[in-house]
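The complex is shown incomplete by one protein chain, all other protein chains being positioned as in the whole.
Residue numbering begins at 1 within each chain, and the chains themselves are lettered A, B, C, D and E in the order written.
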Amino acid sequence: MAHQTPIEYEQASPVVKAVYDDIMATRKTDWVNNFWKVLAHHPATLQRIWGNIKQVMGSGSLDPLTKELVYVAVSITNNCGYCIASHSAGARARGMTDEQFSELLAVIGLANETNRLAVGYGVPIDEAFLPR
Amino acid sequence: MAHQTPIEYEQASPVVKAVYDDIMATRKTDWVNNFWKVLAHHPATLQRIWGNIKQVMGSGSLDPLTKELVYVAVSITNNCGYCIASHSAGARARGMTDEQFSELLAVIGLANETNRLAVGYGVPIDEAFLPR
Amino acid sequence: MAHQTPIEYEQASPVVKAVYDDIMATRKTDWVNNFWKVLAHHPATLQRIWGNIKQVMGSGSLDPLTKELVYVAVSITNNCGYCIASHSAGARARGMTDEQFSELLAVIGLANETNRLAVGYGVPIDEAFLPR
Amino acid sequence: MAHQTPIEYEQASPVVKAVYDDIMATRKTDWVNNFWKVLAHHPATLQRIWGNIKQVMGSGSLDPLTKELVYVAVSITNNCGYCIASHSAGARARGMTDEQFSELLAVIGLANETNRLAVGYGVPIDEAFLPR
Amino acid sequence: MAHQTPIEYEQASPVVKAVYDDIMATRKTDWVNNFWKVLAHHPATLQRIWGNIKQVMGSGSLDPLTKELVYVAVSITNNCGYCIASHSAGARARGMTDEQFSELLAVIGLANETNRLAVGYGVPIDEAFLPR
Partner (left out) sequence: MAHQTPIEYEQASPVVKAVYDDIMATRKTDWVNNFWKVLAHHPATLQRIWGNIKQVMGSGSLDPLTKELVYVAVSITNNCGYCIASHSAGARARGMTDEQFSELLAVIGLANETNRLAVGYGVPIDEAFLPR
């Protein structure tokens, strides 16, 4: 899989460089992490995913830290090592403390446990939880 | 699976009633949802899981709404219908708006997409993300 | 998906009937559950999967009840409603009690929790656990 | 993630040492595996999870070896490398043979296959499997 | 969850109607399926996801039928009932036969089995499979 070697800025095509520039400008940083440098092998995917991330992860009615915590929760449940590392770093950059990280993991762990109990026992959904 | 019929308060043993009472007192409500009424078939599990939930989901360095959002993220990723219904309700009870729910789902969806891209491409973890 | 209507014995082709007959003879029973009646839409799959089940689920160094418990554990973790129902029934037919079912679910739930904690914290594998 | 360095006994706080002591006494061993040494970064989680494991994994109506086999089944289905290693070791310590390990994997593999077939074909649940 | 009621064309805002119109024009059809009518509760998500689908699922170096088969494979592995139904229909609309559907399910099932065997046995990656 030749795809997985990250493409550095200097080697990148103008289209890819433009995305890297936008990533750095948006994040007010001077580097780009490997996820983007690998997606760069397929510029259409690079542009599409970066466009999605900009739209979804920006500030809205949920703050950026909360969004990163949710990202970590999904990534741990899916067991994606790269994503756990990068979004844990993202959460820390937005202020997550060690204590918050541990509380986050406690919630993720317990949710995974009760998910299986609810499925295994076949718990019927309460009237009060049904859409009205 | 005879287990799945919820055990109502009136039918419950004293040990189970004590947990139901604690659930209602802790939540300042007068009802108990089916998850607990089904776990009641095995009182040791009922007590253990309720003890875990009380410890993990209470206020800490993460606020209760954030914890419910994380719970919903895990439950959707695991596809647990009961858990999505109950924890979405829990999040709404703690103030989640329709707009926040939709932003939450957007983050969950996108995280699931990029998790697979990172795994599929075998993206190497950046030095900056490694533990020091 | 026309596939999902179960094919009853009377409607079945000779090849399918032969598998149904072997299922009933092997299990010493006079009925066939829907899983096989749906696979019957593709006889090659029906024969192949039944051959696998006969080889894998028969008595060996693990007893049939233990194998059913493991099947339930996988099915709950994968959230397969049909499989939870059929293999819980299979486990009960081999002697599983209500207490055992609840202990099984407790193990399944807790394993799902600690799986996520180990992944989330990135616990390094102990020397003692490495293959020698 | 500073969390992931295991905390050794000598460096541990009295609260953490007490849990380590209880782990070693309960298991009649003189060492503690990394899972606990990493959870030690958050003593409340360490105490809570150890309490759960003691309650759930002890002898009951299912024997400890069966519980370990179920743990391995969940861990493989969730793809948790640490958990596969530690609970395979746990199962071997309780008597699992190489032949039993291979039969276990055969069941786990086949369950994962038929789970997808049942879901993909949308097999309707038989009357006989419904709760009464 | 008021979100889940589909929003019909007549009730839709101009922004949502424009997406519905583009879906129908692109697909050369006169109806819109519920997935889009539910996303319509959050127009930004509706526009974003439709834009992604148009870009990704259109004809490229993989033909549209192959893409639908892959979509079904992911949806079955994730156990998404809606997605299995809608993308199976999509595959049939692009020519998938009953025989192809059954072969598809056979591959999906077997892949799920061997995935767990490879993980459970910890098979080391062959030199020949490493990126060069």
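FYI, a residue touches a chain if its C-beta (ideal position, glycine included) is under 8 Å from a C-beta of that chain, and two chains touch if they have at least 3 such contacts.
Here the structure is a predicted model, which means the values were calculated and not measured.
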Review point. What are the shown chains in contact with the chain that isn't displayed?
Key: A, B, C, D, E
**Study point:** Hidden-chain contact residue, picked from the options B:4, B:55 or B:79
**Key:** B:79
Study note, to complete from the structure: Missing-chain contact among D:7, D:32, D:46 or D:105 belongs to D:105
Point to revise | Given A:12, A:32, A:57 or A:80, the one touching the chain that is not displayed | key: A:80
Check your understanding: Which parts of chain A are in contact with the chain that was left out?
Key -> 1-3, 41-42, 44-45, 48-49, 78-80, 131
**Study point:** Hidden partner chain, residues of chain D it touches
**Key:** 79, 85, 88, 98-99, 101-102, 105-106, 109, 122
Review point. Mind pulling the chain C residues that touch the left-out chain?
Key: 1-5, 44, 48, 52, 55-56, 131-132
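One rule holds in what follows: only the chains that are shown with their structure count from here on.
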Exercise for review: Can you check how far apart chain C and chain E are, centre to centre, with Cα atoms defining each centre and the answer in Å?
Suggested key: 27
Point to revise | Centre-of-Cα separation between chain E and chain A, whole angstrom | key: 21
Revision key, fill the gap. Residues of chain D that touch two or more other chains sit at 1-4, 41, 44-45, 48-49, 52, 56, 77-81, 108, 110, 112-117, 119, 121-122, 131
